[in-house]
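Other chains dropped; remaining ones untouched in position.
We just call them A and B in the order they show up, numbering each chain from 1.
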Amino acid sequence: MPDHSGQAADPGSIDALIEAQRPGYSLDQAFYTHPAIFERDRERVFRNHWFMAGHASQIPKAGDYLLFELAAESIILVRDAEGAIHAHYNVCRHRGSRVLLAPAGNARAITCRYHGWTYAPDGSLQAAPRMGADFRPGDHGLKPCCVRIVEGLLFVSLSDDPAPALDDVVAGLAPYLRLHGVADAKLAHRETYAVRANWKLTVENYLECYHCKPAHQEYCGVEIKADKIGDGSPAALARYEARHRVWLARATALGATMPEFGTELPLDVSLPRAQFGAAYRAPLRESYLSATQDGKPAAPLMGGFRDYDGGETALGLGPFTYMLAYNDHAVFFQFVPREAEQSEIVVSWLVHGAAREGVDYDRARLTWLWSVTTEQDKSIIEANAAGIRSSRYEPGPSSLLEYDLDGFRAWYLAVTGPPSRLKRLSRRGGGRYFGI
Amino acid sequence: MPDHSGQAADPGSIDALIEAQRPGYSLDQAFYTHPAIFERDRERVFRNHWFMAGHASQIPKAGDYLLFELAAESIILVRDAEGAIHAHYNVCRHRGSRVLLAPAGNARAITCRYHGWTYAPDGSLQAAPRMGADFRPGDHGLKPCCVRIVEGLLFVSLSDDPAPALDDVVAGLAPYLRLHGVADAKLAHRETYAVRANWKLTVENYLECYHCKPAHQEYCGVEIKADKIGDGSPAALARYEARHRVWLARATALGATMPEFGTELPLDVSLPRAQFGAAYRAPLRESYLSATQDGKPAAPLMGGFRDYDGGETALGLGPFTYMLAYNDHAVFFQFVPREAEQSEIVVSWLVHGAAREGVDYDRARLTWLWSVTTEQDKSIIEANAAGIRSSRYEPGPSSLLEYDLDGFRAWYLAVTGPPSRLKRLSRRGGGRYFGI
């Protein structure tokens, strides 16, 4: 399946290519460039898994809405007068116009700007002037999109069928989200980075810290595990373990009562880690209380924390969404497919819902680390995509620090490949996010 | 025929899709997005119908030319020393270069900038230096393009075969063009709006005023029928009819002698309305004399008018061109296909040929209504195109005010579909422009 010819691939040839991928190696060029593979991703991946679309605090009042856009889709998330949040495809049932255009706002009635068709927050069609006698408004509501709120986080699924189960996930991840007070948080800042690369390159970049030392100087000044990774010698490991024990004792003493506190979060093995996984809780650099340039706190404490323990919690909230949370703020990363070689990274910073900008936190201080780091990621991801376009690119082997990539790729090939492959997919020990 | 896969459609699958379209509903996604459908549009629609390319007043002197561009084509319209206007493909017969690049100008000889091949206004090759002995200049004239001048309007057809007949059309429409003095007009302003949407969405937008009330506040302040449409109650209709009778009597008294004056222009039913149709003549808002912000005249009276009757005449000049004319100016709308999802709307304002800018008319006043309205149309058409790209888009039903869309779509599917479909196409009562 040559990538450059513009030739379309038949489904069988995609299946054969999937079967030909070598475990422990990066994928063939076509997976990162070919429109036919992107089409399959659309059908098998984007439609069957949950995307985080935002946080409930972004739409606090009746009629408040936000849009979530990926590939060719636009989803409206809107709060009704009773406080419930609904999700709909942003496609008017008249002639298909986007109904709402502004990325966020307040719309007590959802009125299409084009012909004035008006929908209730629950999606039902309330008004459509001058339609014929046989027109049935009840058949022309906005098409619903699966939505689920987990500790204030808004998740949507593009699935036609009943959306994938989420209850086990909630049970597994909610304690960590509650510890960090995510439900009571508010959005302090949000930044979108356009990246000229396939979405899988943006996820792969996130799933490993093998690149942290060469690419992220600022990050390595804040996150202690980067030291560990950077050297890897027995002596470094021993130093890290000692620090870790001190931090763990201190964190527990401070009242972070989660019993499972530790380097790896011991999620119930029945959790569908193919979609949602937990990663770790670990200390920042010695003496750092938060992920800021000087290590001092960035904002008021959140959730269950009574003092700063200098720790970081990492969670995987589905294949496209990840969280890094400190005692005083939480950062969410959304990896959003747009086209075969175009994606977006959306970074959201959350603080305590009562925190006041300029008083309780400074936006620039708060966003420093993940602004500078995501800019670096955009640059290295785009360089990765450029190299993969070469005729001489061939998949290379994973390092010992890229175990999560192998888990991700095994999961990806299973859900996009022939059914037999999905059956063969079994639990693997390596990865933390996709350790299936 | 999935739209996103990059897969090419075979001709049979396009025919099947055409047959599957539901009357009274918008078209399937592929008609607005797929390059293979655009290719069929190119072969069956763009090549077989007339485009208005400009007005004779734009090229008054010998050697004056203008370019008309659509899709990948560029047409030269040039006036010769005897005053005749010729049209040629702007493709040098040597190695294919565009011969003229500036969108308009004067070129006594049409000389290709690349190698100096020089053509007469009639397209014949006059000079081609250093060609071999067997070179026959007579075989290397510019390829001719069908051109026809109707009351000063320049029409071109990309047809290879004899261009579609136009005589009946001229007979049917010329009285209205003469009433408005189009032949003696001049171009006062011209604006091109690039629209990221398929050309059919630009035409559909024009063919209905269902969207006027939600989308065009300024227009609704000027055009009385928008009031009628906006409410639709029996009382509103009665008010409108009363106003209309008053206006009709006044217009007739003012010497607008066209016997058929009325809401609908009674064109001869033998007129090929699939290509050219008449719409209506109707009054503006009460007390408005022209389509200006304050209702006062914009320019000197044109054509047969002896005073302002506050009326507007609407004509369809082929599938891609429409006219709205007032007592003192005429506005032409060209909907120009460029790519599958890229079009242009070109708006031209004509005034009396003797009117002087800054003295007899003010350009900003003259162009106010259709500048602001076309900017709005660009925005809503692009939102329509964006929504149609969603996997959840499905064709929706027309309102009672969108009869012309049904006529347009029936015509479109007939001329692009299998031959049997064209035979089935019969006269329908609904539409004014495409009421075939």
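We adopt the following convention: a residue touches a chain if its C-beta (ideal position, glycine included) is under 8 Å from a C-beta of that chain, and two chains touch if they have at least 3 such contacts.
All of these numbers come straight from a predicted model, not from anything done at the bench.
Q: In total, how many copies belong to the whole complex of which 2 are placed?
A: Whole-complex copy count for this file comes out at 3.
What we mean here is this: only the chains that are shown with their structure count from here on.
Q: Can you compute the centre-to-centre distance for chain A and chain B, using the mean CA position of each chain? Integer Å is fine.
A: 48
Q: Under the touch definition given earlier, write down the residues of chain B that touch chain A in their complex.
A: The contact residues of chain B facing chain A are 2, 4-8, 26, 204, 210-211, 213-215, 229, 232, 380, 383-384, 386-397, 399-401.
Q: Chain B touches which residues of chain A in the complex?
A: Counting only chain A, the residues touching chain B are 6, 8, 35-36, 38-39, 42, 72-74, 89-99, 101, 111-116, 128-132, 135, 140, 143, 158.
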